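One chain of protein is taken out of this complex; the other chains stay put.
Note that the chains are named A and B in the order they appear, and that numbering of residues resets to 1 at the start of each chain.
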Amino acid sequence: MSVASEPQESPSGSTGARPGAVGFLTDVSLCIGCKACEVACKQWNQLPADGSVAGSGLTGFSYDNTGDLGATTWRHVAFVEQAPAPTGDLLAGLLGSAPTQMAWLMLSDVCKHCVNAPCLDACPTGAIIRTRFDTVVIQDDVCNGCGYCVPACPFGVPQLGEGDRGAHKCTLCYDRLVDGMEPACAKACPTDSIQFGPISELMPRAVERVTELQNRGVEQAHIYGDRAWGGTGGINGLNAFFVLTAPPETYNLPASPQRPSDQVLPAFLTTAAAALGLGLAAVAALRGR
Amino acid sequence: MPGLGARLGRGGATTFLQDLANSDCIVIMGANMAENHPVGFRFVVQARERGATIIHVDPRFTRTSALSDLHVPLRAGSDIAFLGALINHVLTNGLWFDEYVRHYTNASTIVGEDFRDTEDLAGLFSGYVPAERRYEFDSWRYAGQATDPAPSEDANQDSQAYDQRVGRTDGALEVDPTLQHPNCVFQIVKRHFSRYTPELVEETCGVPRKLFLQVADAITRNSGPERTTAFAYAVAWTQHTTGTQMISCCALLQLLLGNIGRPGGGIMALRGHATIQGSTDIPTLYNLLPGYLPMPNTAQPSATLADYLGQVTAPTGWWHHAPAYMVSLLKAYYGDVAQPENDFAYDLLPKIGGDYSFQPMLLMMQEGAMQGLFCMGQNPAVGGQNAHLARRALANLDWLVVRDLFETETAAFWHDAPEVRSGEVRAADIKTEIFLLPAAVTPEKDGSYTNTQRLVQWHDKAVDPPGTARSEAWFIHDLACRLKELYEGEDTPAARQLQALAWDYPDTGGEPHLDEVVREINGYTVGDGRLVLDYTALKDDGSTACGCWIYSGIMPEEGRNLARNRRGDERASLGWGFAWPANRRMLYNRASARPDGTPWSERKAWIWWDAEQGRWTGHDTADFPATKPPSFRPLPDAKGMEAHGGDAPFIMMADGKGQLYAPTGLRDGPLPTHYEPWETPVGNLLYPDQPRSPSAKLHDRPDNRYHAIGDPRFPHVITTYRLTEHHTAGAMSRFVPWLAELQPEGFVEIDPVLAGSMSVDNRDWVTVSTLRGAIEAQALVTDRIPPLTVHGQRLHQIGVPWHYGYTGIAVGGIANDLSALIEDPNSLIHEAKAFTCAVRKGRLGDVGSDETVTDRASARGAG
Partner (left out) sequence: MALMRPLRDILRRHVGALPNPISRSTAEAKPRIRDATMTVSVCPYCAVGCSQLVYAKEDRIVDIEGNPDSPINAGTLCPKGAATSGLVDNPLRLTTVKYRPPYGEQWEERPLGWAMERIAGRVKATRDATFEERDEKGNLVNRTLAVGHLGGATLDNEENYLIKKLFTAGLGIAAVENQARI
């Protein structure tokens, strides 16, 4: 299945990706929260451990001590504990049904490699590019650390590094893709919760998976990041998309992520306007002579 | 593991990880597989995706539970009550796999009249010697057996090595094929478990009846000719005073359900270290020689080789070959010195005479009997039970050699331990001379590991170790050469022993050629040095040498090390690595076929009899004589394997059958019995007069005190465990930044009700204490460790990861400062999975209002 260059609505799901696009399908129903993805990512990309290691690094948020995606954490596993219904439930007691099982949801978060990436739009230096794999990459040797991309991203993905002047995030292992290698996180994932491949293959798989989960009684199963299933508000398609079994907010994902540029002028326009303004001012100044 | 060995014949996992994907139901109990064996768990996930039911029985809701269909929270240490009730459920509802049970187990064998069950003697089996806290085994034997199944054993001696000879028989056994005889095994088992009811489970384990019955229903629905259920366990079964019997109870259940030796069935023993299986097979254990030959023990006839062989050689079954294995080992050890005239230098081999296992070793150090110690990749200052005592034991050594990758707690105890930091102990008072030698890690050396499924895999050296770091092979070889030189020309018993040792490994830069070591392990003909094809070629006349008979066949010809085989496939992957014995991936797989040799079902076919070719064939190497037909019947006085019929899958056993009742091999009873953990908040509903294991080995002393049953000062149950992000005592993970940041420090898991009662919020500091010691950590308040109702009372359980210590990047209180020295009588393993403790808000040294808290000061005892 090929994906047309113009985003198309499809009942079978689509991120609106361009032809040849690759991405991640992260399926929470298979995640065991082992964090192999976090480590494999750091190992391959030679990212240091975050600063909070020594001393009181315990966050207290279940088994999540990474906290969030950041400049040196490009995969992050979120843990959500859901207590069972109170065991003293009178009705359950009368019916003799087994106590409700608790749930522990785990999700490996990552840069979404948006089809229309706000970070890319916000970047004034051209450091952020859309690669030939339809992934979104910050080029370290161009980035000047202005940080415009940071607030632009509705998912909080790019962050400025502490030790350098650049913004950083998942590259979808651009260097590995060059040689046809799978990104480190997807390769390491023991249960195939993270799958890598062409969007054209991943999306039908995700749709099938959601159907399967719903048939098993996981009513809330849905795809986060496709267009047809409407999961992502103003962002449209995500090339790193998710099969979720609970509402996105449960995993601290925005239910309707918005492009900041829908509210403000894109960076390139403000830059153009500024240039124009400067030009006009210069002209005026010259005239004033 | 003797729990499996006593019922099935070998202690190893009966199956292999990949086969779990073929299961219709998987019960994970005594293990947290998703967290501690994440990659193995992918086969569980695969099974689930194919429709299997996954059940996790565990005090805590873990990452394993999260992916399971059913989580069953039970009270830590009550596992036998739960498993026993499953057995009772199977037996009272007619749900056993009848044809399997009749043919492949000892269900019909009649037990002697002297036997008395725990049901008859209020919690004791016949033969108990109270003064010595041990059993005489005579009354457990089968009817009509003139000789003891095994000689009575000294209280100080471990029986682990003897599990191979279980069911040792002389002459024909009395049987009742109708299974009706009151003293046949089937009826004994039935009576033994008759009071293990869902109600008992609810009372004792804190598991609601309904939930128990869901489990019972799932495993029975998924067992039979067409379907199979697998169990997976790890050290959350072994680490109890009744740990061996928990595992043996599982084996008993799986035999009744007909799940052993069949695809998707079996018992997956999940080991915790890279080669914990290998270091038991080729043991660095005091009571074993390679290949599960027992160390000669003065408590039994062992003065001569003949005495020893008389003990270890079974008249029937595979252990009939023991003399060939022992003599070949002596030839490998002592080379030319080992000759028929001198009993192959058997005299030189040291004899044990007591329990020198890990825990008694600590006491030997503490008491000064042990003066020097080598620690190679082990970290007893954290990993040892009653770790505070362990560190004081280290401080009492004259010398200590630590070989590791980092400065571990064991290397640093004299300047960095909590008691040194607090000023309680001063470095200047510690006499120990310490050598800390940098070691090499896996990619820096050639060698092999044996994984959890008995699979030997070779790792190739990639780079040199840094600086003066060296492999253990280098170290041992260098030490051997130096000592040989030091003893040259001396004429003392000590010198003669070492001089006789065959040690002429060629080396390069001090590194011995490992191919030579593998040759020796595989075995060769002494005359011409030719490798033997496998252990069937070994002889008892000194013409062959073999370092570990069960690994024989790993190098069947020069330069062909099968551990380096790297051709996997979708089935048994016989071309990937080498699995002992003889590259068999699923043990007892003869049981995958009916007695007549045809598969039980198309769906569960694994090996079967090919009448045309006259041999067993299928997806695996048959764990059975390859050409023995199903119809074979032994002659009355046949010996060895000739004494087994063509329908006897358990070849290591004297009678070739799975042992529902084990007349020998288990020191604490032929059947599993529910005893409470040694430290327990509640009594034993089944046996009020015998609440705890009558034969657990105790070390009751001022620096290792135990809590009484229901001691109100220590009302909570505590269990210790691992996390995905760390490894064992932490030396291999707490120094690695990428891992340290994921679980940066120790914590204590507490349920919200208990936390609320102490006004403890998430991340508040709490102090946990026992009579051994106290530690502080932040609280992780979570519903994942729910309070239970046991004996009608609310019971709280506390969870503490045991990885942490005081060196490295990720640090924290040492969980083993809380645990006690105490031993399962079979495996000599401690009980860190269920003991009792106190918890209070605040940090160590806070003057709390809680007077029951001991902290270190009172725990010091007679220190």
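Here is the rule we go by: a contact is a pair of C-beta atoms (placed from the backbone, for glycine too) under 8 Å apart; a residue touches a chain by one contact, two chains touch by 3 or more.
None of these values were measured; they are calculated from a predicted model.
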From the touch rule at the top of the page, work out which displayed chains the omitted chain touches. A, B
Given B:Ile434, B:Ala605 or B:Met758, the correct residue touching the omitted chain is B:Ile434
Among B:Gly3, B:Pro38, B:Pro418 or B:Gly523, which residue is in contact with the omitted chain in the full complex? B:Pro38
Of the listed residues B:Arg75, B:Arg134, B:Lys604 or B:His727, which contacts the missing chain in the full complex? B:His727
Touch as defined at the start, partner being the missing chain; which of B:Gly51, B:Gly467 or B:Gly509 qualifies? B:Gly467
Missing-partner contacts on subunit A, residue numbers: 5, 18, 34-36, 38-40, 43-44, 116-117, 120-121, 123, 126-131, 137, 139-142, 174-176, 178-179, 181-182, 184, 187-190, 261, 265-266, 268-269
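Basically, only the chains that are shown with their structure count from here on.
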Note: subunit B sits from subunit A at a C-alpha centroid distance in Å of 44
Touching residues of subunit B toward subunit A in the complex: what are they? 34-35, 38-39, 41-42, 45, 61, 63-67, 70-71, 208, 210-211, 214, 723-725, 737-745, 747, 762-763, 778, 780, 782-784, 786, 809-810
Any idea which subunit A residues touch subunit B in the complex? 30, 32-36, 38-39, 42-43, 48-50, 52-54, 56-58, 60, 62-63, 65-66, 81, 83-84, 96-99, 101-106, 190-192
